[in-house]
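Structure first, then comments.
A protein chain is absent from this complex, but the other protein chains hold their places.
Letters A and B mark the chains in the order given here, with residues in each chain numbered from 1 onward.
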Amino acid sequence: MSRYLHRFFVWSAVALFILPIVWMFSTAFKSPGEIFHAGANLIPQQISLASFQALLNGELPILVANTVFIALSATVVSLCIAFFAAYALVRYRFPAKLDNLFLLAVLVVKMMPPIVVAVPLYSLMNTLGLLNSQLGLVLAYQVYTLPFCIWMLLSFIRDIPLEIEEAAAMDGAHLLKRLAFVVFPLCAPGLVATAIFAMILGWNEFLFSLLFIHTPDKFTIPLFISNFMTEDGTAWGELMAIGIVSSLPMLALAGYMQRYLLRGFSMGLK
Amino acid sequence: MFQRLLVATALASATFCSAATELVIAGRDSSYGQAMQHIVDEYQKAHPSTNIKLVKRPSKGLYESISLSMREKTGNYDVILMDDTWAPEFLSNNWLTALPKEVEDKDFIQAPFDIGRYPNANSAAYAMPMVGNVAMFAWNKAVFDANNIEKPSSWSEVLAAAKKINANSAKDTNGIVFRGVKGNPIVTGFLPILWGYGADVVDANGQASLNTPEAKQALTAFLAMKQYAPRGVDVYNADEVRDSLQKGSAAMAIEVWPAWVPNLDNPEMSNVVGDMEIMAPPAEVGAPAPMLGIWQLAIPADAKNKTEAAAFLKFATSPAIQKTLALDYGIPPTRESIYNDAEVVSKYRWYPQQAKALTTGKARPRIHNWAEVESILGDFLQMTMLGQMSPEQALEQAQRRISRVIKV
Partner (left out) sequence: MLFENRKQLTALLLPSLTILGLLAVYPIGSVMINAFGSVDYLSKQYQFVGLANFVELFEDFFFIAAMKNTLVFTLVASSAQVLLGLWLALLFNQKFSGRRFALPIIIYPMMISTLVCSSIWRSWYNYDFGLLNSALVAIGLPAQEWLFNPDLALYAIALVDTWQWTPMAFLIILAGLQSIPKDIGEAAMVDGAKGWRAFAFITLPLIQKQLMLAFLLRSIDAFKLFDKVYVMTGGGPGNATETLSMFVYKYGFRFFNLGMASAAALVMLAISLLMTLFYAHRVMKGGKQ
């Protein structure tokens, strides 16, 4: 593919993906009157901050802090645990094909619609005394994030040539050392991609957060977002404004992490 | 940083728990939430020692979260805000607390207050009406005058008017608009017509009654209206209906709720300032029966602080509070005296009509599983609206399925 054709494709793809986002930004910066009269326009005639002002009511910082805390904790927990599990599944011999059984069970958890799991999980959380606690929510999110992380990491760990590890083992590196200094860096792109997805899952989760949390000091952002879509109508400006505010932290994180994703490894296989 | 956050949360929850009496209120978000916040602030001034927590729930999740909480008897909430269609289920499950006689008051408009009584209209009240929502009918007087049509008083006249407006105007004004999207909206869009023809989903004995000639007439009229409605009315929800009215692209709306109305006279948001008239829906036979959509306050049976909760209910529905709520937050009152208040009426010119509609208002069927029945009816209404079934088939199948699941 010629260089120019390549650039053309790249930037037209970017243009297609960005259009709805441009509309989101422009709607957030329109006045209510302009949304009503010319809601479909891509560019606002006049910049208005009215929609953002409507968001500024003391609650937002708490919501952001809660969501960051919960999404990050859920991600870290899942990633660590899944990393060990995926490594074991790739590198160890299981008796009686138990590894496939385990993976299948994990898949089943991932496939269950959250709605049916929610009611029994509520009873369970109530019994454990974990309702309305952030720990409870971090745990509940494992139902989504853990199976996901295990499956993701499995493929990436598998790509690491066994020879490298064997060489390290010959040099006397024990398990933890091998994990930390050989396996971990080698599957960094996969880990980064997995972490981003897990964060997004936790960041945008609505159902469990709605059911398991019942005091405002522990609310998360998705609950707040649905405030702007009621049965009496949609507050377009505010909805788009909170759409921007709630996605920017994730974007910044992903932008920062992309360098690990794009490093491109040379693993010295000659 | 996380440790600090953890400590902060721990401290926060500790301070919440240490107070003497605590009142946890499950309410709604957006304008209802702001209104409730006002009540809470006022109540707090009068009762400084009470620790009040207001939980603002999104309207999409209030039902799920309070019903699950009451089912598991968690005791999470002392006061709940609820839609009147949930009441039969909550009451027959014994999830609510009977209210003391003192909360009753002759000033409340009777129909909205009585739907909080259980098991019948003479029994004790379990819920107090906070928001006096009632479905109204909207028509554009300017368009009617331009077409030489009189105010419609029956659904046939509505249909005739819609036809004439569609024929006379350029294609950008449609005769009528309604909510056609599947689920609850299409059913509430259809009920005023069904009732107007003297039919109902459920008869007085709690049996499904959609297989009547009246129901068929009503459905035929409803389907006929689609041809004078904007294209895509099948997926219209509140947003689109309000937009069509405000933009002037529809001359009538079968069903409008008080919260949709205020912007009709706001020049920045409306092309039809002063043109729209709001009234009780027309009837085909007998007197009109406007649909009630009351939001009630109640006390769960598992509440921990029932005494104070009852005091809060009384306070929240008091005349002074209702007046402020109407004036500052656009929350429709449930008291006669507020609807007659000159200051309130001067702000909302359609309030006398609304009070009348409330007085003759009718609640949706008081059956245990209305949500299920409503969903079945909605499914079949959509099928016939799309032409995938004849009206007779749709009604007959809906009747059969509803009869099977209905729980009185």
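Criterion: contacts are C-beta pairs under 8 Å (C-beta built on N, C-alpha and C of every residue); 3 or more make two chains touch, one makes a residue touch a chain.
Quick caveat: nothing in here was measured; it's all calculated off a predicted structure.
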Given A:29, A:69, A:156 or A:219, the one touching the chain that is not displayed: A:156
Selected from A:76, A:143 or A:182 as touching the chain missing from the view: A:143
Touch criterion as defined above, residue of A:13, A:49 or A:135 at the omitted chain: A:13
Positions on chain B where the hidden chain makes contact: 64, 67, 71, 93, 181-183, 185, 230-232, 234-235, 237, 240, 243, 249, 369, 371-372, 375, 379, 382-383, 385-386, 388
Touching residues on chain A - with respect to the absent chain: 1, 6-7, 9-11, 13-14, 17-18, 20-21, 23-24, 39-40, 42, 80-82, 84-85, 87-88, 90-94, 99-100, 102-117, 119-121, 124, 139-140, 142-143, 146-148, 150-152, 154-156, 158-159, 162, 166, 175, 187, 189-190, 192-193, 196-197, 200, 203-204, 206, 221-222, 225-226, 229, 234, 236, 239-240, 242-243, 246-247, 250-251, 254-255, 258, 261-270
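The rule we apply is simple: only the chains that are shown with their structure count from here on.
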In the complex, chain B residues that touch chain A: 2, 5, 9, 12-13, 16, 24, 26, 28-30, 33, 53-61, 64-65, 68-69, 72, 74, 76-77, 184, 238-239, 242-243, 246-247, 257, 259-260, 268-269
Chain B partner contacts - residues on chain A that touch it in the complex: 32-33, 36, 65, 69, 72-73, 119, 122-123, 126, 131-132, 134, 206, 210-211, 214-218, 223, 226-235
